[in-house]
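Every protein chain of the complex appears in place save one, which is left out.
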Amino acid sequence: MRVRIFTFLLVVALVTGLVTAALPSGMVVAQGITHSECKEDLTGMTIPFYTFGDLSGPYAPITQPLAAGFSDALKYFNGMGGICGAQIELVQEDSGGDREQSLSIYQRFSTADPKPLLLLLYASADSELLRERVAEDEIPVFLFAGSTIGLYGEKADTPGWIYAGIPLYTDQFGAFCKWVASAWTTDLKREGAPVIGHLSWEGSFGRATETTETTAYCKAQGVEVVGGEYFLPTATDVTAQINNLVSKGANILYTTTLASGTALIAKDLTTLGLEEQVLLAGANWVLDSSVGLLGQRTLKPSGMPSTDGVLGLLPYTWWDEKHPGTALVQEQFTANNRPPTARGIAYLAGFGAIDTYIELIIQTVNRVGKDNLTGAEVKKTLDGFKYEALGGVFSYDWTNGVRDVRMTRIGQLGYLRGADGAPVIVEVGGQKMLVPVIAPVTTESVPVPDLKPGGADVPK
Amino acid sequence: MSANIRPSGVFDTTYVQDMTINRTRFDLILSWGFLFVVLLIPLLTREGPFGVDIVPLGAVGTVERIAILMIAVQGLNLLVGYTGQVSLGQAAFMAVGAYSTTVLMRQGMTFWLALPIGALLTGLVGLIFGLPSLRVKGFYLAMATLAAQFIIPWLLRNPLAPLTNGSNPLPVPRTTIGEFVITGAAQYYTLILISLAAMIIARNIIRTRAGRAFVAIRDNDLAAELLGINVFAYKLRAFFVCAVFAGLAGGLLAFESRSVTPDQFDLQSSIELLAMLIIGGAGISQAPLLGVGFVLILREGAIPSLTPLLNDFLPRLLPFIDSVNISASLAPALFGITIILFLIIEPRGLAYRWEIFKISWKLRPFSY
Partner (left out) sequence: MDFLILGKPGYLVLQALVTGLLVGGVYALIALGIVIINKASGVFNFAHGFMMLIGALIFWSLFQSTGLSPVLVFLFSGVVLTVLSTGVRFPANWKREQRIAVIAVLWGLTGATLIQTDHLLIRALVGTALGSALMGLVIERLTIRPLIGQPLFTSVMMTLAVGQVLLGATQLTWGSVERGLPVFATTNALGLSQAFAPIRISGVLGGMLVIKTELLIAFVLAILTFVAFVLFFNYTTLGLSMRATAESQDLAQAVGLRVRAILAVAWAIAGVLAALAGILHGASTGISITMAGLALRAFPAVLLGGLESIGGAVVGGLVIGVVEKLGTAYFGSDVGEQLMPFVILMIVLIIRPTGLFGEKRIERI
């Protein structure tokens, strides 16, 4: 067994060496995905990739596909030569969604020898909790969430050591307000003025969107925000909350929840017969296949599922779009026999994160050499980092003190239709299902408004 | 069950002897020896002055958390173990302590003043939630205190949001003495010393009139009342002391984690604190140390060091199960199984086993 591993490693090393030597500028990993050229050969090194999160707690539905994405991406990229020949090793721990445990895991990671070069997190609350400490410990964090406090601090004036892979939740909401104001009578063919009510999960994730700044910005765009209702993720029914918001005049519900929350809202809207009267929209997590899979049991009078037509923010390229990056992820997804339920944003994000990590380390090593590779140096690279992860599936530009993604599109959840316009039905595990499809509504990415406290786009 | 079994013929000859905390030379050596080892820990890490890498740096944090949670569990021990009033609201009381300490510090007060004020404030809140103990008993009382677990975070999230940042974490200012920022080893020693002081205070409370009244109430509150003990007043005192300890622990937790959030103090944490007490052995003063130590070392030391091995090994053993599922199941399953085995083998807690061990050692070579 051991001999086999060594042979394998030798072959990998040789192949890597050959590939590295054969490519003059830039390293093409797959069609459309290019990493910077390696100036140093790191063969023989093992570079750890640290992440922790809620593998077994309430956010587990998003974590497990993410973990699957990590493990498949590592298998793929390590097979393609890793980071200039160095193998990437996944160090992952389970916090169970408990903040105490997050703190203790972080403490264990931050005292590892050598220190982590980068830490990947995706819980807003974890990032906010650890913001000060990662700066002291000089460990940059790649966060897949849009927490203003985590990225820019309590007064939103100090960009810290945390870099986000999506726009801030406040800015996402602002971008939605701006779009909905312009599309209300035209694309959406609605009457009157758009009025938004927030309906999200209790906790720092769900409550991130409704701030005085976003409300003021939306008002300036001609969209009124009538307040928010925050329900527990265990809720069986949100009809009372919907009724409250609708009786205040809301004709759009904006939600910051994960799949089960969004599906529940969509279902209860249909139950109350409000599916035509009230639009459902939400942050980027709302546009996920799991929402489409979970929410297709309740049908609108039109015969389509209650989640059909949910709007959301789409700051990346989705699986269903033709793109070499998504094609690669799809190929690996199929090759690893992942279940269709895992085909969502989390798996894609996991893949993108590993790709970004590789590029980040290559650039840092090229600048300072492999012996000076530290978190502080990685942070310096991040401060001027511009990268099209997976060839443009995710587009990162963290120059000029920006810590999040500043461009987005608006997308919509729908269901795959055949040539005749009828929905396509597939059979999974003996159950007939519709196939959720997420497609952009606006083809061009637009900049998101800056709605941090004191941000540039906040109305004075 | 007596903690004071000594060979026959050995008697206390003075009241001072009868009341000392370390009743035998063996206890004395053990206590000081243990304290010495604990104080040595940060010196033996790779960042210590000797440059030896005997203790992993991560262990320092674990010991810090043990020291902090020990205070909260000792408070709970006074209430549950000695007075017999079950409380499921300890984490909420910790939240009160953590938030009041932090808010005071953010108003410019020094940590050294904010911490005791926060603890006292928590004590007052504890009194309010102790009021139902006048009428409510047993598990119903546990559930009445459970209400604290929901009402207090609600207050922190909603009406108090201007002070507490609502659902978002509240950053805690650094603690300083003059220009010197307390961090690293200094933070460790501060926590250990405060924790030690709290343990000594708790130990002394048990030896006072109040402590004896607590025990009388636990054993039979009607009988205690007939003996002239004002049961309700003492129950309230127990709630007050318990909450003060929780507030102290909360303030220290804020100091250690430098950021507090309502999520940190959920029902789960309260139940865990109670579990630590049961595992340690309720009603014995060493219980918090043993219980908290056992649970935290299990969770922060044993399980994380086992998981990479199992993550490597189990998928090969169970190829039909998705490896992601395996890694997601490890932490809860290992934790649960260990606690189950522990409770079956030692249902009365570690402190109980420790006493049995000490007694059998003293009585050797005779087994009885």
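The chains carry the letters A and B, assigned in the order they are written, with residues numbered from 1 in each.
Convention: a contact is a pair of C-beta atoms (placed from the backbone, for glycine too) under 8 Å apart; a residue touches a chain by one contact, two chains touch by 3 or more.
Please read all numbers here as calculations on a predicted model, not as lab measurements.
Across B:A59, B:A144 or B:A243, the single residue that touches the chain missing here is B:A144.
Within the set A:A193, A:L232 or A:A335, the residue that contacts the chain not displayed is A:L232.
Note that of B:T183, B:N311 or B:N325, the residue touching the chain absent from this view is B:N325. Residues touching the missing chain, restricted to chain A, are 55-58, 60-61, 63-64, 202, 229-241, 243-244, 247, 259-260, 263-264, 267, 271-273, 290, 293-299, 303, 339, 341-342, 422-423, 425, 429-434 (touch as defined at the top).
Panel shows chain B; residues 86, 131-132, 135-137, 139-140, 143-144, 146-147, 150-151, 153-154, 157-158, 220, 222-223, 226, 267, 271, 274-275, 278-279, 282, 321-322, 324-326, 328-337, 339-340, 343-344, 347-348 of it touch the chain omitted from the view.
The criterion applied here is as follows: only the chains that are shown with their structure count from here on.
Note: centroid distance chain A to chain B, computed from Cα atoms, is 38 Å. On the chain B side of its complex with chain A, the touching residues are 46, 56-58, 60-62, 65, 157, 165-169, 171, 257-259, 261, 263-264, 268-269, 296, 299-300, 304, 307, 322-325, 327-332.
Chain A contributes residues 55-56, 60, 63-64, 67-68, 71, 92-94, 96, 98-101, 103-105, 107-108, 111-113, 125, 128-133, 149, 154, 202-204, 206-208 to its touches with chain B in the complex.
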